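So, chain A:
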Amino acid sequence: MQLFHNITVNHYLVLSAVLFGLGAFGVLFRRNAIIMFMCIELMLNAVNLTLVAFSKMWNHTDGQVFVFFIMVVAAAEVAVGLAILMMLYRNLHTTDTNVLNKLKF
Partner candidate 1 sequence: MIISLLGIVILAVDLIKMRKLVLPVTIAGLIALLGSCIMDWGHHEVPFAQYGGMLLFDNYALGFTMVFSVLAIFWFLMTSDQYEPTSSKKTDLYALSIFSICGAVVLSSYSSMVMLFLGVEILSIPLYVLAASDRKNILSNEAGFKYFFLGSLASAVMLFGIALIYGATGTFDLQTIATTFATGNYSGLMLTGCILILTGFAFKVSVAPFHLWAPDVYQGAPTTITAFMATIVKAAAFAGMYRLFATSFPNHPQVVTSIMAVMIALTLILSNITAVTQTSSKRLLAYSSLSHAGYMLGFVMMSGNAPAKYLMFYTLTYGIASMTSFSILQHVSSIQGGDDSREAFKGLVKRNPVMAGAMTVSLLSMAGIPPLSGFLGKYYAITQLLSGDYLALVIIMILTSAIAAYYYLRLIAAMFTPIENAGRIMTGGLQRGMYIVLTLLLLVTFFAASLLELIEV
Partner candidate 2 sequence: MLTLLLIAIPLFMAGAIFVMGSKSARQLALITGVVELLVTFAAIWVEKSGNNPELLTFNKQWIGPLGISYAFSLDGISLVMVLLTTLLLPVIIYSSFNKTFRNPHVFYGLMLLMIASMIGAFTTSDGLMFYIFYEFALIPIYFMILIWSHAEGRARITLKFFLYTLFGSLFMLVSLLYVYQHSHSFALEDLYAAGQALSAYEQGWVFAGFFIAFAVKIPVFPFHTWQPATYNAAPTAGAMLLAGIMLKMASYGLIRLVLPMLPEGVAEYGTWALVLASVSVLYASGMAIVQKKFKLLIAYSSIAHLGVLTAGILSGNAQGIQGGVMEMLSHGIITVGLFVVYDIIESRMSHDEMHRMGGIREVNPQFAFLFFVIVMGSVALPMTSGFVGEFLLLLGLNQYSTALTIVAGLTVVLGAVYMLRSFQAMMLGTSNAHTQHFAPLNQQEKTLLYIIVAMIVILGVYPDPILSLSNPSVETLLQGIH
């Protein structure tokens, strides 16, 4: 347990930065829309983590309140996103984003 006692806010920051980066790279390199959603969620969670860490640091709860907001919004976003994806799937029968290049130049 000693191990976990000297964990400072910086560790959290690093962790969330890593998470955020992971999400970003996921978005960057995956082609499957679903996976890409996941990555974005990952990024959002990274943000949440940061906020919580900070609100602990400043020890007041604003940050944590904000986290809830984020969760709600994220949920809404995902709902919309999935709806659009459904529609897309209905028209294209795939979730590969590479096919989405009708609009160009």
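Going forward, a residue touches a chain if its C-beta (ideal position, glycine included) is under 8 Å from a C-beta of that chain, and two chains touch if they have at least 3 such contacts; residues count from 1.
Picked so that all candidates are chains of the complex that A comes from, given by their letters.
Treat the numbers as computed from the prediction; the structure is a model and nothing was measured.
Visitor: Determine, using the touch definition above, which of 1 or 2 touches chain A in the complex.
Guide: Selected candidate: 1.
Visitor: Where on chain A is candidate 1 touching in the complex?
Guide: Residues 9, 13, 20, 23, 27, 33, 36, 40, 43-44, 46-47, 50-51, 53-55, 57-58, 60, 62-63, 65-66, 69-70, 73, 76-77, 80-81, 83-85, 87-88, 91-92, 97, 100, 102-105 of chain A touch candidate 1 in their complex.
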